[in-house]
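Shown below is the structure under consideration.
Excluded from the complex is one protein chain; the other protein chains are retained at their positions.
Every chain is named by a letter (A and B) in the order it is written, and numbering of its residues begins at 1.
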Amino acid sequence: MSSAGRKTVLGALLRDPMGAFGLALVVLFVAMALFAPWIAPADPIKLNVTQKFQPPSLDHLAGTDQLGRDLLSRIIFGARTALSIAVTSVGMAGLAGLILGMIAGFGPRWLDAILVLVFDSLSSLPMIMFALAVITVVGPGTGTLILVVVLVSVPAYARLIRAQTLALAGADFIVAERAMGASGTRILLRHMLPNVVGPLVILLSMDIPVVIMLEAGLSYLNLGVRPPTPSWGNILYDGYTSLRSAPYMVLVAGLPLVLSTLGFTFLGEGLRDALDPRLKGRGHR
Amino acid sequence: MTDPVLSVENLSLRYRVPGGSLQVLRDVSLSVQPGEVLGIAGESGCGKSTLAAAMIDLTGANAERTAGTIRLSGRDILSLGQADRRRMRGRDVAMVFQDPMTAFSPVLTMGSQLVDFQCNLDGVSRREKSDRARAMLARVGLSDPDLAMTRFPHELSGGMRQRAAIAAALLMRPAVLIADEPTTALDVTMEAQIIHLLRELQADYGCAIVIVTHHLGVIAELCDRVAVMYAGQVVEEAPVDALYHDPRHPYTRALLACDPARIEEHTGRLPAIGGRLPDLTAPPPGCAFAPRCPLASDRCRTLPPPRVTIGPGRAALCHEVAP
Partner (left out) sequence: MTPLLSIAGICVDLQSGGWLSPGGGARVNILSDISLDLAGGETLGLVGESGSGKTTLARAVLGLQPTSAGTIRFKGADLCGPADFHAIRRSTALMFQDAAASLSPRMTVGQAVIEPFAIHHESVADRRAKAAELLAEVGLPPEMAARFPHELSGGQARRVGVARALALKPALVIADEPTAGLDVSVQAEILNLMADLKDRHGLSYLIITHNLALVRHVADRIAVLYLGRLVETGPTRQIFAAPRHPYTRSLIAAEPKPDPRRRRRDLAIKGEIPSILRRPQGCEFHTRCPVAKDICRSAAPALQALGPGHSVRCHFPETHDKGG
């Protein structure tokens, strides 16, 4: 029988072909983002107008764009933009959701009522419309994008954590802790936290591609990341405007978008199976 | 003796589990005579619930029969097609579970479910089926059957649900009723009432009843004959009086000895059976009880125990027991 350690979650993830594939893709994109300056063959923002619209060749493996910039390098740096925005915003939202959800689930009832009201009003905002509204007010940019994502996704995470916390509050082992005289903080941090983060991690992993898509979408509309910073969204836009002269550009920018979305989604689904207590050796009771 | 209504012959069954197979039933033979109440006793992990499930052909997807036959009214049920097996369940043999909540769908009223259970009954109108259901609910002691018919399962108390489950099982007048721990989830006063009810119903309908339980008191109250199981085998089979007053197999003796309800003297200390159940992924070559048995000799540890016939309807699976 296996123990419930981190090792077995990874093991279970690798045993699942889809999960392993997702993990491999995610690792690939993360490595691309982290080591972009070292692996990119050229400077992603250096102009070279004489070299514009070069189709893929040995010099430029993915060709060049309308300003002669190396597309492969722009894609690699684009991974950095996409992932940093997605991971930062989802991470911040996840942390905020975790804290607020645990407070709502474990704290006094009146505080819970207020927080639930806030979550409900926030989550009634449609993401894209809300994003457009905020951009109109604050102006486009990376910070705006992160703010929008955090505000829109916190309620979902907080509600998940709140439900988990509420369900656990009546569990025997939590009552046992109280009966032993454990403080609220100790119960929350030592016993609630490890038991509620699992589902949140899955949800976060599934939400990263949503944010990547949102970033690309807004950048495509010139409302996200400001040029010349490379983003898959603005590469896609450039490719679309020069579809006739350089049809490869759309493909080159679309592929990482599709692959990263697939990667994170598969990883999330793999994690869900790997963390499912019913699939772990819980004994026959 | 008449032909048995249900007989299990040399049944072996295993569960596929990660890293091997669990031999839950090993060469089990048991028969149920028409109208008798047979108790299957044993502790958790002995295979009693698997045996009950096998009798109604409801073992899980990871179960695999390696040998043996199960005959219901003389027909080998395992050779029947899917449709025939389904028809057999409910009509010839019915089951009552430990948790009656799981026996009913939570989204349908009791009435509609009790009517649906009679789907195998041809040429009977829905109205008649409803009347039969109502009569059966009254028979099992529900004080207001009309009201109960309109209720959802969760609106009934645990005792009421178990009565309704028994009513559902009896609607098709099965030849055999199998009850797996029918009183374990109930309070002691309700347990007494369910035992009483089963005894009355058996007298009225004359169906054979198989009771699977770890509770020796329930078996003593209700059964005519008892089979004691240990580690996937029937280790002793006897008429109920003989089993409780002259147990032969060392395991039966130990099991009876540590039941606090049988000990009159207030001592503060109770006899226990030392040791653990054997690992059923690799059952020992000799007697499965030998490591915990006070009488065990070398022979017990190496050779499988013989089935010794002690008297009419009495047998024990033991090297040390005298015929």
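Operating definition for what follows: a residue touches a chain if its C-beta (ideal position, glycine included) is under 8 Å from a C-beta of that chain, and two chains touch if they have at least 3 such contacts.
Predicted model, so just to flag it, every value in this text is computed and none were measured.
**Q** Considering the whole complex, which of B:Arg86, B:Arg126, B:Arg173 or B:Arg262 touches the chain not shown?
**A** Residue touching the chain left out of view: B:Arg262.
**Q** Of A:Ala171, A:Leu243 or A:Val258, which one is in contact with the hidden chain?
**A** Spelled out, the listed residue whose C-beta touches the missing chain is A:Ala171.
**Q** Have a look at B:Ala220, B:Val234 or B:Cys293 and name the one touching the chain we're not showing.
**A** Checking the options B:Ala220, B:Val234 or B:Cys293, the one contacting the hidden chain is B:Ala220.
**Q** Taking the full complex into account, what residues of chain A touch the chain not shown?
**A** These residues of chain A touch the chain that is not shown: 1, 3-4, 171-173, 175-183, 186, 190-191, 194-195, 277, 280-283, 285.
**Q** Which chain B residues touch the hidden chain?
**A** 43-44, 157, 159-160, 187-193, 195-196, 214-221, 223, 240-241, 244-245, 254-256, 258-263, 266-273
Definition applied: only the chains that are shown with their structure count from here on.
**Q** Give, as an integer number of Å, the spacing between the C-alpha centres of chain B and chain A.
**A** 53
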